[in-house]
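In this view, the complex is presented without one of its protein chains, the others remaining in place.
Going by the order they are written in, the chains are A and B; count residues from 1 in each one.
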Amino acid sequence: MASIRTLHILNKTPDHPRFNRCLASLGSEDALLLTEDGVLAAASDRFTGFAGPVYALRADLEARAVEVAGGTLSPVDFEGMVKLTTEAEQIISW
Amino acid sequence: MQHSEPFSFTIVITGAPYSSQAPQTALGFAKAALASGHRIDRIFLYGDGVHVASSLSSPPSDESHWPREWSQLLQAHNIPGIVCIASALRRGIVDEGEQKRYELSAHNIRPPFIIAGLGEWVESGLRSSRVIYFHGGSRA
């Protein structure tokens, strides 16, 4: 019951070279999960251009006091992260 | 009642404890996978991730002890913990066999971790339904 082509797990800050490579590699059936320092994307103006679903680990958002602007991304816990990995055909950790 | 098929996971950790968040995020993921009824086939430590298997890590008592927490989880659920031999020997993570072979002064692998080759990782890609990687954060 895979509904996501590729789940991209991004744990790098927007300053990291891998951050933009990840964004440029998102396909139309893909989903993005921000973890660790990756959640800082939610506070950055460099985070635009992907229309697909974006998730972020709630504990990492809370740890860094990053507020999520309405509707831009969905916070998930680890159970939600596990579920995403089972719904994706492929998972890439950046 | 409908049940979704349980998945089998291999978790690969390449980021070191105390220099990255990788072992901690991987631990949260592993616990949630087990709680959701999935199986974990093995943990594979690669690159800097091998430091998770050090029995000599001694963080201050008010900080989380990631190597100990990992070994406790593996023991409680009978999950094999595999440390890549090439990554481990370069970084000074050694079992008794390698200590003898290289005539080293000590061994320091934390049970239940064992040292093995990349073949274990190759097998993960063939056997597990999902292989999830937890990398370090800041390194370019």
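Simple rule for what comes next: contacts are C-beta pairs under 8 Å (C-beta built on N, C-alpha and C of every residue); 3 or more make two chains touch, one makes a residue touch a chain.
Just so it is clear, contacts and distances are computed from a predicted model.
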item	value
Name of the absent chain as recorded in UniProt (options "DsrE family protein", "Peptide/nickel transport system permease protein", "Glycosyltransferase family 4 protein" or "Heme exporter protein C")	"DsrE family protein"
Where the missing chain makes contact, among the chains that are shown	A, B
Candidate in contact with the missing chain, chosen from B:67, B:81 or B:136	B:136
Where the missing chain touches chain A, by residue	5-6, 17-18, 21, 24-28, 30, 90, 92-94
Interface with the undisplayed chain - residues on chain B	14-15, 46-48, 86-87, 117-119, 121-122, 125-126, 131, 133, 135-136, 139-140
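Everything below uses one rule, namely that only the chains that are shown with their structure count from here on.
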item	value
Approximate Å spacing (C-alpha centroids) for the pair chain A, chain B	24
Chain A residues within the chain B interface of the complex	1, 9, 11-13, 16-18, 35-37, 57, 59, 77-79, 81-83, 85-86, 91, 93-94
Of all residues in chain B, those that touch chain A in their complex	4, 7, 9, 21-22, 25, 28-29, 31-33, 35-36, 38, 130-135, 137-138, 140
